[in-house]
Structures are given as structure tokens and as C-alpha cells.
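For this view, one protein chain was removed and the others were kept in their places.
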Amino acid sequence: MKKIISLGLFLGILVGLSTVALTVVNSITAPVIARAQDELFYHQLDVAFPDATRFVHMETDTPHTIEIVRALAGDTLLGYVYVQEIVGFADVVRYMLVMDNDGYIRDFLTLLNSETIGFADPVRLYSWAEGQFINAPGDTSIDILAGATVTTTPIIRAIRYAYDDFESRR
Amino acid sequence: MRFPYKPSPHIKANVSTTHVLHTVLLALLFVAAWSIVIQYINFGADYAIRAVFIILTACATAFVTDIAFYLIKTDGVKYTTLGERLKATLPKAFKEAPLVTALILALSLPVGIPLYAVIVATIFAEFIGKLIFGGVGSNLFNPAAVGIVIAGLAFGSTIVPPDAYAGATPMATIASHYNWRITEAVGVQFICNHCSLGHIFFGAVRGGIGEAARPAILIALVFLIYKKVIDWVVPVVFVGTVFVATLIFGSYLCLGLWYPVLHVFSGSLIFGAVFMATDPVTTPVNRQGRILFAIFLAMITLIIRFNATHTEAMGFSILIMNMFVPFIDRKTGNITTSKPWAKAAVLCIAWVCAIGLALGISIMLG
Partner (left out) sequence: MDNHKQPNVNLKEVFFVNIIRENPVFVMLLSLCPILGVSSNFVNAISIGAMTGLVILLTNIVVSLLSRIIPNEVRIPVLITIIATSVTLMEMLVHAYIPAMHFALGIFLPLIVVNCVVFGRAEAFAIRNKLIPSIVDALGVSAGILLALGLMGFIRELLGTGAIDLFGLYFRLFPEHFAIPLFIMPAGAFIVLGMIIGIIFSVKMMKQEKQDGLLKNKSVTKA
């Protein structure tokens, strides 16, 4: 009995120590990470619409879409950025779908992608996007990427939803 | 009746293996010649010459790989000069029947493949598929299938299809775009507008060089069965299972009888059935095992065809079934039963299960 208590105590102290260490480091690094994510977000917005002067964020009910950003130059609408998030094979994949005023998809910018390298990593996804739907109307038929079915199927569905949403705003 | 039981891999007697391989080589040469002629008729002289080059390159590379392997593998015997060493390796290299592997591989490759891809794929097929395992008779995987899979995986993007294919190519589109779940309208449009079933049969569509020579393959099949070199059950059961399964699937999609015929005629189904699924080394030893092999080969081929975006399912399914061959051999090797209908019952149950699985998975995933 005494043995169990002493062992339990030891484990408890060890876990407590490691929790303290993790908390300390987390409090140092979490703001840095969050700031980097924000910087990436705004950097990608600039890449999407270099001529835009302001961005208006909108909440939305569209499935798979976190938010929609309208890109405006003065008062003219340049296009929409759909910030979408899908559950891929490994983890969440978050990306920006850049659509211009005529419903053409102009770009596919990765925000968060931790998929397996060689299958659905950002480079491969981008070359798939380039071949399939970039600079094409939002309702083109898109083929899935061979070897990355689990990740690209929800992306295709999310793009459909985005285009339907765009059509409803026209 | 007792089935002889031996652990695999099976070391076959030298004479029978050589005889089998030589006969198969003859059949392959016939198919190769026919396919070159088909290429000439359909696409002109330069593609026929390309086909010839692909076949020659594959054969030469396979042969050189064998020689190189046996040059390096000394076996403890010391040779004084390089010439002597070379002479000693030649009979060993010939025994490996590199030409059979090379021809099967070359005939499965599309005519637009660059030559260095052929070389790399053949080296892989010969070295990793056959030599490393111990040479002919000891290999677990069909070496030509290994080469096909590597060519598809590594060089799929470098294939330049002939100009005559420009525009929607039926097989590739049906395979990747619709995953073979085509509606009546789409199917009729393809068959009427792009090509007829006869067109596909006689090889005017994209695919491997040898696949195009389907009449030649059927003639070769009859020839090989007549020479008692291959077991007729494997191609018949394989193609039959595919036919029945796609018939059921076709009626589920409300398509006519042409749908299973389309399936059977397209891709390297017939080529694989005749030359790859009947390879004596990598397929089960006894007839019951072979029937099971053919049934499940059909199941896997259909599952891959219906659900994966690869245009070519044959190479993958052959490799997957090769893995199960030792298991099948072990299980069917020492069956002694006085009730002959027991074996038949097992086969029927396996058949029904296979078709059910193939269709069930496809319907569920689609």
C-alpha cells in the first residue's frame, strides 16, 4: 500500500513538473505562433489582391467556410476571398480561395496544411489546383488528385459551396 | 486424391520451366509483331517505329541487367579474365528468361513513353522483381507487373500520347472522370461518337502497345492452351468473373449488355489475363488455388477500377494477388477430401463473395 502511494506520488510530482515546464514554454511561444498566423493571413490577402485598399470581413453560414473577405479598392469590389477549412487526411487544411468579380477562381493559397509530404502537401495541392481550377470559372468540373482522395474530395465540395455562395451574392 | 505439398517459392525442374518460358516467348513475339502492325495501321510509321524501339530497348536492358547482376555476383568462383567471366555469366543470364519479362513489360507500356523510362522500368522489373529474389522460379512478384507499376508511378506524367488521340480519349476519361460509373447517355455518346466497341477491340485507343493487339492475344491464348503451357481456367474464370460482376453493376446503373463488354475489352484486362495471371511461378500450384486466384484477382481489379483514379488497374491487382499466392498454396496444398462437391462449394462461395465485395464496396463508396 505504501509502495503504491509513494509511486503515485512520484508520478504525480513528475507530471506536475512537466506540466509547469510545458505551460511556461507555451505561454512564451503561443503568442509568437498566433502572430505568425495572422501575418501569414494578411500576407496571403495581399498576394490575392495586391491592388486592394481595404478588406471587409464577413461571417457566413456557408459550409466549410470560416469567413469571407471582400476585397475593395476604394468603392469598387475587386473580388472575394473564401477562407475555407476542411478536414484532410492528417489534420485540418485551411486555405484561401480567391475569386474575382466574374466568378473565376484566381488563386489557391494555403494557410494551414500538415498533410503527408508527397501526397497532399502544399506544393502538390497547388500544382493540382493550377491544373484544375485556377483561372477557370468557379463551376468547372474538378478531378480529384490521384493519391490524395481524402483531402481533395472535401476541397472540391467546399469550392462548390463557395461558388454557390458567390452566385447568391451576385 | 492427394495434392503434393511443397513450401513456396517453388523450384521447378529446369526442363519444364524452360519449355514453358520458350513457348510463352513465342506467343509474346507473335503478339508484339501484330501490335506493331496495328500501330502502323492506326497511327502511322513513326509510332510503329517507336513501338519497335520500346520493345527492343526493354529486351536489351533486361538482358544487360541480368548479365551485370551475374557479373557482380561471384558465387565464390574465381575467373582470371573478364572475357571468361562474361562467358560464364551468359548461360545464367539466359536461364533467367529476361526476354519474357521484357516483352510483357514493353507490350503493356503506352507508345508515348520516353525511352529512358522504359530502361528504368525494365531495370527495376528485372532487378527488384526477379533477380533479388533469386531468379526465375523464386520470385514472389510478377516482374513485369513490378515494372508496369513503377512505370506508371514514376513516369505517368511524362507520357506523350500520339497526336491521333488528341481530344477526349475514351478509356482515360471514363476511368478517371467517371470511375466507370457512367450513365447510359454518356456511354452511348462515347461509343457512338468516339469509337465503337470494335474500335476498342482492334486497338485504336490509348493504352499499352500490346493491349491494342487483342485479336492476337486471343489467338495466343488458344495457342498456349493447346500447347498445355497455361491453365485455361485462370483466364476464363478471371474474365468471366469480371464480365458477370460488371453485368450486375451495369444493370444497377441501368446500362445494357455493352457495359460488361466494354469493361472486358478495355485496358490490359485480356493481356493481363493471358500473360500475367497465368505466369507459372507467381500463381498457385494447383487448379483450385488458381481458380481462387483468378476470382480474387477479378475482385481486386474491379475494386481498383471503380474506386481509384489510376487508369490501369491490372498491374496493381496482379501484385496484390501475388502476395497471397503462398497463402493460397498453403491452404489448398494438402486438401484431401472424398467429397468432390466440397471443393466446388468452396469455389462457389468464394465466387459469390468476391463479386459481392467488389460491387458492394463500389456501390458504397460511390
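As written, the chain order gives the labels A and B, with residue 1 at the start of each chain.
Here, a residue touches a chain if its C-beta (ideal position, glycine included) is under 8 Å from a C-beta of that chain, and two chains touch if they have at least 3 such contacts.
Since the model is a prediction, treat every value here as computed from it, not as a measurement.
Undergrad: Which chains here touch the chain that is missing from view?
TA: Per the contact definition above, the missing chain touches A, B.
Undergrad: Which residue among A:77, A:90 or A:134 touches the omitted chain?
TA: Candidates A:77, A:90 or A:134; residue touching the omitted chain: A:90.
Undergrad: With the missing chain put back, one of B:150, B:237, B:269 or B:285 would touch it. Which one?
TA: Only one listed residue reaches the unshown chain, and that is B:150.
Undergrad: Of the residues A:15, A:56, A:73 or A:87, I need the one that contacts the missing chain.
TA: A:15
Undergrad: Provide the residue numbers of chain A that touch the chain removed from this figure.
TA: On the chain A side, contact with the omitted chain comes from 3, 6-7, 10-11, 14-15, 18, 21-22, 25-26, 28-30, 32-33, 36, 90-91, 114-118, 121-122.
Undergrad: Could you list which residues of chain B touch the chain missing from the display?
TA: Contact residues on chain B toward the absent chain are 116, 120, 128, 132, 150, 153-155, 157.
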